[in-house]
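Would you mind keeping the following structure in view while I ask a few things?
One protein chain is absent from this view; the other protein chains keep their places.
Our next item is chain A:
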C-alpha cells in the first residue's frame, strides 16, 4: 500500500522531488544549489542492545564529506521504548526526515534496502541446560518413534528378510547382520546429509541446515517488515483523518 502511495505521488510531482522510499539511488533534494551529497546504504537487519538509542551508524553505511560524516553517523533516529517491542522497522523516509531536520539542505542518495529491521537484543540469559536436556530427549525419542513408525509403514521387516534371501539364497527370519549394519547406516546417512563430519575437509559450501536457518530467518524478517509497514500505514491514515 505504501508502495502504491509512493508511486502515485511521484507521478504527480517533478522528477527531482521524489520522496523516493523505494527509489533506491534516486535523489532526494531540498535545495537547488549544489549541496554536499550524502550516500546512504541501509543495512537489511541489525541487532542492537535493548535500551540504546538507534543511531545512523547502527543501521546504515554513510559516505559523505569527512567532517559531516562523523556528525551524521552519530545522528539519533529513534529512542525505542519498552512498549515498542523488540523489533523495529526504520524506513528510508524516517531516516531522511531525521537527517533533514538536523542538516537541512543536504542531498541524500539512497542505495540498498528500503528499510532496516532493528532487533533490540536483551542481555542474553544463558539458556538452561535442563531445557536443553529436555529438548534433546524429546528429539531423541521422537526420532526413535518416527523411524519405527516408518518401518511399520513400509513393512521393513518383510522387505529385509526378502533382501537377505535374495543375497544368501536362504530364508533367515532374523537377519541380524543386515539389520545391525542398516541401523548404523541410518545414523551415518543423516550425518552425511547434514555434512557435519566432512564440513571442514571437503568444501566450504553451507550445509542444508545452515541454509535452512538462513531462509527461515529471512522469511521471518520479511513478515515482520510487512507487518510493521502495515501498522505505520494505518497509523498514518488515521492521523490524517483526525
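Here, a contact is a pair of C-beta atoms (placed from the backbone, for glycine too) under 8 Å apart; a residue touches a chain by one contact, two chains touch by 3 or more; residues count from 1.
One rule holds in what follows: contacts and distances are computed from a predicted model.
This figure omits one chain of the complex; the name its UniProt record holds, of "Stage V sporulation protein AB", "ABC-2 type transport system permease protein", "ABC transporter substrate-binding protein" or "Radical SAM-linked protein", is "Stage V sporulation protein AB". The missing chain lies against chain A, touching residues 124, 127, 131-132, 135-137, 139-148, 150-151, 157, 160, 162-169, 174-196, 198, 202-203, 205, 208-209, 212-213, 216-217, 220.
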